[in-house]
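Please read through the structure below; I'll follow up with questions.
Every protein chain of the complex appears in place save one, which is left out.
Labels A and B are assigned to the chains in the order they are written; within every chain, residues are numbered from 1.
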Amino acid sequence: MLRPVSIEAQPQAWLTGALFGITAVVFILTSAALIAALVRQNPRPPTPATGSAQDDRGRIRAVVTAVGATAVVLAVVVAASLAAGPHRERAGPPDALAVEITGHLWWWEITYLAPPGGTAVTTANELHLPAGRPVDVYLRSADVIHSFWAPSLGGKTDLVPARPGHFRMTPTEPGEFSGFCAEFCGLEHARMRLTVLVDAPDTFERWLADEARTARAPTAPMEEEGRGVFLASPCVGCHTIRGTPASGHLGPDLTHLAERRTLAAGAVPNSVGHLAGWLVAPQDVKPGTLMPPAGLPDHELQALVSYLAGLR
Amino acid sequence: MTDARAATAEPRAAPAAIDAARLPHVGWGPAAAVWWAVWSLITIEGTVFVLLVTVYVYLRGIATAWPPEGIRLPGLAGSTANVLLLLASVVPTVGAHRAALRRDRRATTHYLVVATVLSLGTIALRGVELAQLHVRWDGHAYGSIVWTILGTHLSHLVASTLEDVLLCLLMRFGPLEDRHYVDVTVSALYWYFVVAAWIPLYLLVYWLPRAG
Partner (left out) sequence: MLERTWGPGPGWLGRLTDVDHKRVAIRYVLTAVAFGVLAGLLSLVMRLQLAVPDNRLLGPGTYNALFTIHGTAMMFLFAVPVMQGLGLYLVPLMIGTRNLAFPRLNVFGYYVFLAGGLFLFGGFFLHASPRAGWFSYVPLASLQFSPGKGVDIWAQTITFTELAALVAAVEIVVTTLKQRAPGMRLGRMPVLVWAMLVMSVMVILAMPAIMVASTLLAMDRLVETHFFIPERGGDVVLWQHLFWFFGHPEVYIIFVPALGFVSQILVAFSRRPLVGYPAIVGSLVTTGGLGFALWAHHMFAAGMSHGQSVFFMVASMAIALPTGIQIFCWIATLWGTRPALRTPLLFVVGFFLTFVLGGLTGVVLASVPVDLQLHDTFFVVAHLHYVLIGGAVFPLLGALWYWLPKMSGRLMPEPAGRASVALLVAGFHLTFFPMHQLGLEGMPRRVFTYGRDTGWAGLNLVATGGAFVILAGLLVYVAGLAWGLRRGRLAGPDPWGADTLEWATASPPPSYNHAPLPAVTSRHPLWAPAATTVTGIRSEVREILVTTAGHAAPSHRQVLDGPAVAPLLLSAAVTATLVGVVFTPWAIVWGSPLCFAALTLWFWP
């Protein structure tokens, strides 16, 4: 978080550094004062009952000075914090990208809201963004409280059921950045990862156009068979593959599954082997997940895997 | 370590002792520990009521309609009768309070019995109020909070009434000491709180929704 890659994260980073500096200085000064207090020897130790009123005037002055200095430091910290304050709640300029993120147990549903005259595009767990353009992120939850957090790109905002949230961010440079769920949401809170991929603007537009396309049609017989297996199975109750009849909304959109780097919100890398393992025994990969095992005979499973692995 | 004390231990005659034998063996009002205990309890329970009011106002603030669509306003007949009965019950309570301060056993017993009968009436009327809410606790948060407010206050009515019954029995049958009269006075204090707390709660539950 100390290497910000968004406009909004930059004041947070310098403020953090400044506050850490103040913390270090105050801690060192206080500790030094304590050590000095213990080590020094008064010329004439006062007797307790006489309560050393004369001697104390100097001490009380020192205390008052220290308290005054503390108050000044705190006021500076307040002022700096207000200056660095988030302006995130305000909606972005008209050319801002608009994305809606819905938190689920334990994955992220990401929908690029339809621009005028266009269509919405839904994907999962990977947030592609164009560098240099502000994005309005709208946050909802389908179940419990989650929290969206990509440290390099700014602070976190909770996804609260029945209380839609919003923040704006403007990524400044391309790159790949980790994101986490930052509000304890149950069994697999630790593995509700999100990846933010910031691209150059034209790369992003190409990606978005690709993502808007319906699913790639199967080219090989195995893939064709796999598509048939998919459509005949309970998978269609939870998942959508655009261009097929499958339009379930309980699980992630799989239209371009093969493009993603990981499966199950960052639980395992997206490879054929891991995909097969995920389908056969989801509880082994991500205990507590709501996805049931595929329960398919080997041949059908292989077909299904080759179909899904072809959804680029 | 002990030299500091040695330096100040001068031989001198100790000042005259404080003779507690002449002091009374009972304290009244703020002199009594149990008075402070009851005020602590009033603070605790009062905080509970303030929190329930806050929950009510909060839930009402996020609702589009209050009561929600399809739920009738809570009935005024039983509730208003109960408010009047509660206020009336203060009279014998004050009577018992004053009689206890005089350590008048007969008068205290008499007033306590009347107060107990009236508070039993308030419990019965609270049952009527609950029936006239026209909503259960499990349909909507509105029902949940009004039942909780009425129910919590009801638990205070019941607890105070049971305490009154015990005090009546003690006054009538028991070996009495002065501190039992003090108990009657602080029990009266608690009843004043129970009645006073109900006034804003009554206005909140029964009149605020009518005010629009």
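The rule is short, and it goes like this: a contact is a pair of C-beta atoms (placed from the backbone, for glycine too) under 8 Å apart; a residue touches a chain by one contact, two chains touch by 3 or more.
No experiment lies behind these values; they were computed from the predicted model shown.
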### Task
Please provide the labels of all shown chains that the missing chain touches.
A, B
## Note on the structure
By the document's definition of touch, the residue of A:His189, A:Arg227, A:Arg242 or A:Arg260 touching the omitted chain is A:His189
### Message
For the chain not shown, which residue from B:Val55, B:Leu76, B:Ala107 or B:Leu120 touches it across the whole complex?
### Response
B:Val55
### Message
Can you tell me which of B:Trp137, B:Tyr192 or B:Trp207 touches the chain that was removed from the display?
### Response
B:Trp137
### Query
Since one chain has been left out of the picture, which residues of subunit A touch it in the full complex?
1-2, 9, 11-12, 15-16, 19-20, 22-23, 26-27, 30-31, 33-34, 36-38, 40-42, 45-46, 48-49, 51-52, 56, 59-60, 62-63, 66-67, 70-71, 74, 77-78, 80-82, 84-86, 89, 105, 143-145, 147, 149, 151, 154-158, 160-163, 165, 178, 180-191, 193, 266, 287-288
### Query
So which bits of subunit B touch the chain we can't see?
1-5, 8-10, 12, 14-27, 30-33, 36-37, 40-41, 43-45, 47-48, 51-52, 55, 58-59, 62-63, 68, 137-145, 147-148, 162, 166, 170, 174-175, 177, 180
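In this section, only the chains that are shown with their structure count from here on.
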### Query
How many Å are there between the centre of subunit A and the centre of subunit B, using C-alpha atoms for each centre?
50
